[in-house]
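Heads up, the thing below is written out as structure tokens.
Note that one protein chain of the assembly has been removed; the remaining protein chains are unaltered in position.
== chain A ==
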Amino acid sequence: MLDHCSISHKGGVVLWSRSFTPAASHLATSPASPVNSLIREALIEGRTTEEKFEKDGYAVKWTFVNDLELIFVVAYQRILQLTYVDDLLAALKTLFVKLFEPLLATFVASLHALSSGKLSISSGFGGDTPNSWNFAKALESWDNVFNKLLRSFEEKAAQERKSRLRPMAPRVVADEPSTPPSEDQDTAPSQSASETVDEQQISRNVQALKNRLRGRGGKRLGRGSGRPESVHGSYSLPGSDSDTPSKSKRKKNTKEQRKWGESAPTESDMAALDFSSDKPSANGDDAHDLDIQALVDKASLGTRTQDGMYEVKDWEFGKGGGNDSTDDVISRALNTSNSKSTPAASTGSLGALGSLFARLTGSKVLTEEDLQPVLEGMKQHLMKKNVAKEIADKVCEGVGEGLVGKKIGGLQTINAAVRLALSNSLTRILTPKTSTDLLLSIRTKLNSPLPSTQQRLPYSITFVGVNGVGKSTNLSKVAFWLIQNGLRVLIAACDTFRSGAVEQLRVHVRNLSMLGMNGAADSKGRVELFERGYGKDAAGIAREAISYAKDNDFDVVLIDTAGRMQDNEPLMRALAKLVAVNNPDKILFVGEALVGNEAVDQLTKFDRALRDFSSASGGAGKGRGIDGMLVTKWDTVDDKVGAALSMTYVTGQPIVFVGTGQTYTDLRQLRVANVVQAILSD
């Protein structure tokens, strides 16, 4: 069921991990593993509040232990609806921390050694220096615990599913035609149960389902050898020897069922129908023996069979499998953790004095209650700075998640701790993850070697956005900057809708060509306008512009598009077509700094529409999204610069430029520290 499970330190050291399929284990060691993607694309981006992360057909769920800086990650196939993953994570967390706390504490301390004077002396590992720590040995008992825990969760889930399906089965009996068992083999468990004909087949299917579930859980242990046999055993055709006892039983059962009709089955019914528990019936035994062969090696077979008898059904910790001490450990740890929550609450209510002392000794642990008011305040503050509400919520929640359970030392107030964490988080969100050096990427493209038959394509930048945010104005500013850098710029007037749009660009081009560059009196020939009037297809004009630029040796093509509402689907499709046909090197979204909650909607819809529609229409620019943002009207918002945060959070893309005024030189690069400071300032 699961594909991968790992326990690791936030610093990157994996303490324990296991893959359940060969594919997953191969993937887990590569940089593209689900865990790596999770960290890079969700956790570092500050998206910790989302429920789960999906990547390459995997769904990944995670949880933190902040004071020990651990991350617990579980990855599974996305199509599986695994309901128990959350519980499993919670149980893993409590158990692991419970069992290995001293060891973990020393381990974490060894990764935070700041004083260079002495080596940290460990106690948890037995050895004196970190050199002699043996992680494999220290954690070897965990394997066992994990196995038990996982199996119990999987069995419980299987049982729940079965009990959900059970009432449906009798109804289907009459009208559903018989399907050969061979077809059942690979259908989903839920289907196989509904396609049954009679009790006998129900029982067989249930057994098969169980085998399959179990086989999957223990796949790691070598399922290949045992599998074909077990399939044969459980799917053996009617009439074979092993079926005789259950056949006779069927007769009796069908009679009773008719008598009770639609009402709920009785206890004895359930017992009779329940072939999942290890009845000493020939069929069940047969299947079980084979199943266990698949699960364990031959040496431990005997005890395992006995064990198996107890494990079925609602398996509870401490009750089942009495001969194994790991159960005790699990149950004890889980129980104490449950009961521990009450004393913790009572110490909290001991009053301000207690918490004051705790703080003085540097052992004050942050709880959710402590953080709640502070985070609420921070959220209000962010919203006052024009951060979209949704984003403020998420950012604050993420900060809170990262702080719960942390110890705050000395006299640091909660407020200060939250502020620091928030500042770090904002810096992380705003810091670009791709290069924003436009000049470098233009030069790289222009200088890259080409086959002699091919002509050099110009670097093209498309400006998109809603109406009236300043696309044309800022396009001309960018053009000015590029001209100053000695590049030849062609402006393509693809706004064929708004009257005056082409004329506006013509004026800009006239102005730009009159402005000097590097001592030259004017920059004639360095900038040109490519226009085809109004009412034409923008994508076609852009294509013509690019080929014109190619023929006339222009370096950069700036494509101006008509402003459009993000909800206007026909217009968004047209834009996506432009992108798909021309595949520009950069798609810049132009947004105004004045935008508030709307920023989220605009950006998500533009990004979504571009991706969806452009991949539908084919062409070179398939599935392209927004590459960067240009925030305009920055000078109008003073320090309410929250839009910058909203925009970068939504897309994860950097803000390439900031427009700060009315003249051609009023284009700036974003300084992250500057924005963070502005957002946090009171």
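Note that a residue touches a chain if its C-beta (ideal position, glycine included) is under 8 Å from a C-beta of that chain, and two chains touch if they have at least 3 such contacts; residues count from 1.
Following the convention adopted for this analysis, contacts and distances are computed from a predicted model.
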item: Protein name, per the UniProt record, of whichever chain is missing from view ("tRNA (adenine(58)-N(1))-methyltransferase non-catalytic subunit TRM6", "Alpha-1,3-glucosyltransferase", "Signal recognition particle receptor subunit beta" or "D-2-hydroxyglutarate dehydrogenase, mitochondrial"); value: "Signal recognition particle receptor subunit beta"
item: Touching the absent chain when the full complex is considered, from A:23, A:439 or A:565; value: A:439
item: Residue, one of A:5, A:43 or A:74, that touches the chain absent here; value: A:43
item: Sole contact to the chain not displayed, among A:21, A:77 or A:110; value: A:110
item: Chain A residues touching the omitted chain (full complex); value: 6, 8, 10-15, 17, 29, 31, 33, 35-36, 39-40, 43-45, 69, 71, 110-120, 129-136, 356, 360, 410-412, 428-429, 431-435, 437, 439-440, 443-444, 447, 481, 484-486, 634, 657-658, 660, 667-675
